[in-house]
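Heads up, one of the protein chains got dropped from this complex, but the rest are sitting where they should.
Order of writing sets the chain letters: A, B and C. Residues in each chain are counted from 1.
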Amino acid sequence: MKKKKKNQKKKLWGSRFSKPTHELVESFTESLSVDSQLALFDIAGSRAHVKMLGKCKILSQKEAKTLLGGLDKVEKDFLSGKWKPNPKLEDIHMNIETYLTKLVGEVGGKVHSARSRNDQVATATRLFLRHEVVSIILLIERVQSVLVKLAESYYGVVFSGYTHLQQAQPILFSHHLLAYVSMLDRDKSRFEDILERTDVLPLGAGAMAGTSLPIDREYVAKLLKFSKVSENSMDTVADRDDLIETASACAILGMHFSRMSEELVLWTSSEFNYIELDESFCTGSSIMPQKMNPDVAELTRGKTGRLYGNLMTLLTIMKGLPLAYNRDMQEDKGPIMDSIATVKAILEIFEQMMQGLKVNHDEVHLKLNDFALATDLAEYLVKKGMPFRQAHGVIGGLVSSTLLERKQLRDLTSADLKQASKLFGKEAKDLLSFRTSVEGKASLGGTSPKEVKKMISVWKKRLSKNKGKYNGKCLSGKK
Amino acid sequence: MKKKKKNQKKKLWGSRFSKPTHELVESFTESLSVDSQLALFDIAGSRAHVKMLGKCKILSQKEAKTLLGGLDKVEKDFLSGKWKPNPKLEDIHMNIETYLTKLVGEVGGKVHSARSRNDQVATATRLFLRHEVVSIILLIERVQSVLVKLAESYYGVVFSGYTHLQQAQPILFSHHLLAYVSMLDRDKSRFEDILERTDVLPLGAGAMAGTSLPIDREYVAKLLKFSKVSENSMDTVADRDDLIETASACAILGMHFSRMSEELVLWTSSEFNYIELDESFCTGSSIMPQKMNPDVAELTRGKTGRLYGNLMTLLTIMKGLPLAYNRDMQEDKGPIMDSIATVKAILEIFEQMMQGLKVNHDEVHLKLNDFALATDLAEYLVKKGMPFRQAHGVIGGLVSSTLLERKQLRDLTSADLKQASKLFGKEAKDLLSFRTSVEGKASLGGTSPKEVKKMISVWKKRLSKNKGKYNGKCLSGKK
Amino acid sequence: MKKKKKNQKKKLWGSRFSKPTHELVESFTESLSVDSQLALFDIAGSRAHVKMLGKCKILSQKEAKTLLGGLDKVEKDFLSGKWKPNPKLEDIHMNIETYLTKLVGEVGGKVHSARSRNDQVATATRLFLRHEVVSIILLIERVQSVLVKLAESYYGVVFSGYTHLQQAQPILFSHHLLAYVSMLDRDKSRFEDILERTDVLPLGAGAMAGTSLPIDREYVAKLLKFSKVSENSMDTVADRDDLIETASACAILGMHFSRMSEELVLWTSSEFNYIELDESFCTGSSIMPQKMNPDVAELTRGKTGRLYGNLMTLLTIMKGLPLAYNRDMQEDKGPIMDSIATVKAILEIFEQMMQGLKVNHDEVHLKLNDFALATDLAEYLVKKGMPFRQAHGVIGGLVSSTLLERKQLRDLTSADLKQASKLFGKEAKDLLSFRTSVEGKASLGGTSPKEVKKMISVWKKRLSKNKGKYNGKCLSGKK
Partner (left out) sequence: MKKKKKNQKKKLWGSRFSKPTHELVESFTESLSVDSQLALFDIAGSRAHVKMLGKCKILSQKEAKTLLGGLDKVEKDFLSGKWKPNPKLEDIHMNIETYLTKLVGEVGGKVHSARSRNDQVATATRLFLRHEVVSIILLIERVQSVLVKLAESYYGVVFSGYTHLQQAQPILFSHHLLAYVSMLDRDKSRFEDILERTDVLPLGAGAMAGTSLPIDREYVAKLLKFSKVSENSMDTVADRDDLIETASACAILGMHFSRMSEELVLWTSSEFNYIELDESFCTGSSIMPQKMNPDVAELTRGKTGRLYGNLMTLLTIMKGLPLAYNRDMQEDKGPIMDSIATVKAILEIFEQMMQGLKVNHDEVHLKLNDFALATDLAEYLVKKGMPFRQAHGVIGGLVSSTLLERKQLRDLTSADLKQASKLFGKEAKDLLSFRTSVEGKASLGGTSPKEVKKMISVWKKRLSKNKGKYNGKCLSGKK
């Protein structure tokens, strides 16, 4: 009997249990190590909940005031480290309520009136998610800005463009950088969609059926800056789409950075030797003193693994679960928090690292292979009226014989060209220049300096326009 | 020399090669078995491309007309089966061009002027994707409509609500069905976001750098009903975000159906026995003649596997690829087409199957466990001013002692309640009714009949409003 | 210059660097938070390495003795907590070397003679892996033992056997438990294969090419209890198969437990109500005081997610990496350690929890559906010479008409049977008993009590035989 009493004290839900929880269960089921990141968001949710309970007379004015004061103190003591959550109390939510009750007395138990842990956790998680997604969007914009600046400062540098890792066509290095900016913009757009789709308050769904207490969910939504209130209580506590969708957006973003990273690794190899990264972003070798390894790029590429894995984890957890809440879903927080932290770390370090990227102009120029100009010769013939397939054949033959004679395209004379096709005029020889090639690609979105310049200015405008767009939103988790 | 000639005929890109392709390579690299689904979309893309080439004087009016006539014939012969693509010709795109050239002569080679297979394939795939995504959206709406109708026809039926697969609180069966409708609505919203984010024309990016021919990409976009033109040629041919994002939306949708399926499997078990599915959607056993298995639900749950797997496939393919196009990316079509076909098949069969679902009222009622009313007792005490945690304790004790005496909550007398807490008035006994419980959950989004009725009408309005929204769009792949 | 000096002190590889590492890089690249689990294994590896260096005269006897003494002290101070690794020093290996050097002076730097961090880490990880895999094998055997004991104590209890979650045929509950034992035995066998395949020493591969110092790898292998020495230095440092294979074995094991967990969740639902778990392995609800949730089973099912995800993480990391070592591979430790810890926690808690499982005999018996005996009737006809397909048809018809009349099979009279087929003799009616059915399934591996009894005794013998098999092996990481 005494044992039971003791246990009742420990577990807030323990009233009908006659045995204490097995000690293995304590560690198996605890989530504090992960969910203490939710502390401030849980407090923010409780604060809004209490205000509403007061407004709806479910709490007296005095009770509400006491609880709000208590929550302020909990927050303060958590931030200052004066109060530390206790792993024995399962999760951060139980911890907060317990400490609150310790601070304000039995009235602390009223904070949980008209709510369940199911909708409470969903709310704290959503506030957290919104906060983090905004942070990610802002970080993406910062990386985009760095890339645009880099594109501006390297404007005009001709670089090798690849397909199949074979030199294909000359491009502007800035054009390559802006390709990253476009990739990142889709990432940003995905995160913005998530913000919109999660702009819905879960609190008030209760355990799964709603509540018989006269709550005002729309008031809570207003306090927590949500535009909408969830429409189905069962769906509300059964749903983890927001986390999966975010993990998916993180995985795609990670994939993008794995591609950039692959290129940084290639470009810093001695065979390419196109760029140099700032030493402060490289590490050395324990046995090979000459090495300067692009570790940040490699690790970023490697971290794609955890971003993919976390997505798989979340999808697997939810597979085949009947409605509404199941305890399996507690396993959701680790992976999403890891994905978010990983993505933020990648964005932060790329923002810094890319600023120090230096192009080795000479090496880049030296390695440009003038067979990459073959397309221009083919397009010349097309302009003269030859069907593309035929032009392709003509130039293919020319490349082939030039290679056989171990020559370069630039070694070809006007006569050689003429021999390949009568359509070649004198000016054709002028095509055999990387700059001419790049300048020619004047189609919308092409690599011509004019187009690239336009895009640099477009991006600068876009990026400056967004400044401040999320002010306030991202702080909604805090007081 | 002769060999080479022969090879040139076979491979449109073969001009500089002196050896024929190894026979193993033919089968290893062919994609026709998968990409012939793109045929009509490729033709649509070529048609718009040719019109633009004519408008921009890259083709003469006559050439353009000839090519357009040829493309019409290719389409007609493909649809009628008169012409069948040949696996020796690598992919559907080469097949179409080859057949076109066979039909119209050498001018057929001009269809490829100012484009590369890279932007051509990206365009055909995007047209395909847009078409399929619209189909999915329309199918989702149809399943939603069936569920809403079902919710309407079962309006008022009290059902058991679960958390942890333990009976938690009584709910309306209609509320449960509307939870599915809400889940599906997020799915739909994700597909709509994809439509928006992919409303961008890839054609005109060339192999990766743009083109030196004076094309008009905006005109092509208009013809193919895209609002925007891609802004960076390298990104355009290097990007497969659209497919991954779609595979992710398919995986989440599949997860939702795995949950519904799990419930259908549970509910048709003899232990639950809550519903019956129409016989025509069940199959029997080869050895157990008595079985009527919910195979469609099981297979749907199983198909979640391929939806998750396809997403992982696509993410893996793209990991660490340098820009711009790499041949690895050819492996993208199988998984996305499989995900799309799977999702469509699931939606189609659920639309039919759910219509025939019948609830076994008696069984459902019989199995309702009145401990599921405990929350209502607790909320009663809260309304009377008791802190929730204390109320939880009181009711927990009551449940515990009732169970010990092998009684049900409904067996409790007013006196029993009074003994548990003095706050219990006479009317408290009335709470011990499933219908009362459900009626009480009047919070927004709760399970009270009033709320559920409102939501049924909200959904009916929403679903009817969308009718016709995508007319035209989904046909853009066709002539 | 001073800065450089300072940096040299901090980073053991820093000699050719003129700039300190960026602070973001410190946290981005550190792995201490994860790899301090390797501390004892790293020390064990170093100890063997130093002994060999002494034996091969690469170190003097005195130097070797000093280093061995130093390593003992490092180990002791680590275990006692007197010394704590410093995150600034990147990883546990650098920490150990640095502390060793602090303890024994400059000679500490000689511990790294003739080895690189690449082969050093591979060795520590392998020692760790071997240790953990043995632990997992022993835990699997413990769970098997509990299940066999449970099977023994419930010997004779008839239970419902399912396919498609529809009652199919009666079985012995013990037979069901032994199915788990067989599943776990394949898991064990996979882990044993891993032990065998990883019985290979990595140390001595150097950074990737081997070493020019006259080392004796076979001596190190003997000291660390490996039977073989790796055969190719590049492969040795590039290989992470062992971790992936282990993650895969963990994922499959997790899948098995997700199936057991699903069954525990089903069986504890009030609709099945077949078993009870000990209260100490359940938790309650914050809002529904009546609930006793099978949280451990649910969380186990959920943890399948991370086991799958971790496997995906590792596979993704390694995709497309050129030989030999790449920094991406540092990301390998988190996921494998998480998978191992998860699997161990599941095994430990199931060992305890399953001991307290109680079958509700009455409920199980009550719910047995005698249509599950239909197969026996069909097999009766087959024995009488009727082709199986025809027998299937006859019994199918019988079931159908019985259902139509809302009767049970046991209600059928001998005359009814006779009417269905003349082959039915009088004794056929006796088949309509669950016990008779179970007793009849006397084929090898079938559910007849005789077969089950035999298997219980087979398993008991097997499990006792293995006792002590891994003694010593699992401790190889320690001194």
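Rule of thumb we're sticking to: a residue touches a chain if its C-beta (ideal position, glycine included) is under 8 Å from a C-beta of that chain, and two chains touch if they have at least 3 such contacts.
Keep in mind the model is a prediction, meaning the values are calculated, not measured.
For the chain missing from the display, the contacting residue among B:29, B:61, B:227 or B:419 is B:29, taking the whole complex into account. From the options B:100, B:127, B:296 or B:323, the residue with contact to the chain not on display is B:296. Of B:99, B:162, B:308 or B:424, it is B:308 that touches the chain left out of the display.
Considering the whole complex, the residue from C:86, C:232 or C:419 that touches the absent chain is C:232. Within the whole complex, the absent chain has one touching residue among C:79, C:209 or C:415, and that is C:209. The chain not displayed touches chain C at residues 8, 12-18, 58, 97, 101, 106-114, 118, 161-165, 168-171, 175-176, 178-183, 186, 189-190, 193, 197, 204-213, 215, 217-218, 229-239, 241, 244-245, 248, 251-252, 255, 258-259, 261-263, 266, 301, 304, 308, 311-312, 315-316, 318-327, 375-376, 379, 382-383, 387-390, 392-397, 399-400, 403, 437-438, 440-448, 451, 455, 458.
Not every partner is drawn; the one left out touches chain A at residues 163-169, 265-266, 268-272, 284-295, 298, 312, 315-316, 319-320, 367, 369, 371-372, 374-375, 378, 392-393, 395-396, 398-399.
Taking the complete complex into account, residues 11-22, 24-25, 27-29, 112, 115-118, 206-207, 278-290, 292-293, 295-296, 298-299, 301-306, 308-317, 326-331, 334-335, 345, 348-349, 352-353 of chain B touch the chain not shown.
Operating definition for what follows: only the chains that are shown with their structure count from here on.
In terms of their C-alpha centroids, the spacing between chain A and chain C amounts to 32 Å. Taking each chain's centre as the average of its CA atoms, chain A and chain B sit 23 Å apart.
Per-chain Cα centroids separate chain B from chain C by 34 Å.
For chain A, residues that reach two or more other chains under the stated contact definition are 12-18, 112, 118, 206-207, 301, 304, 308, 311-312, 315-316, 326-327.
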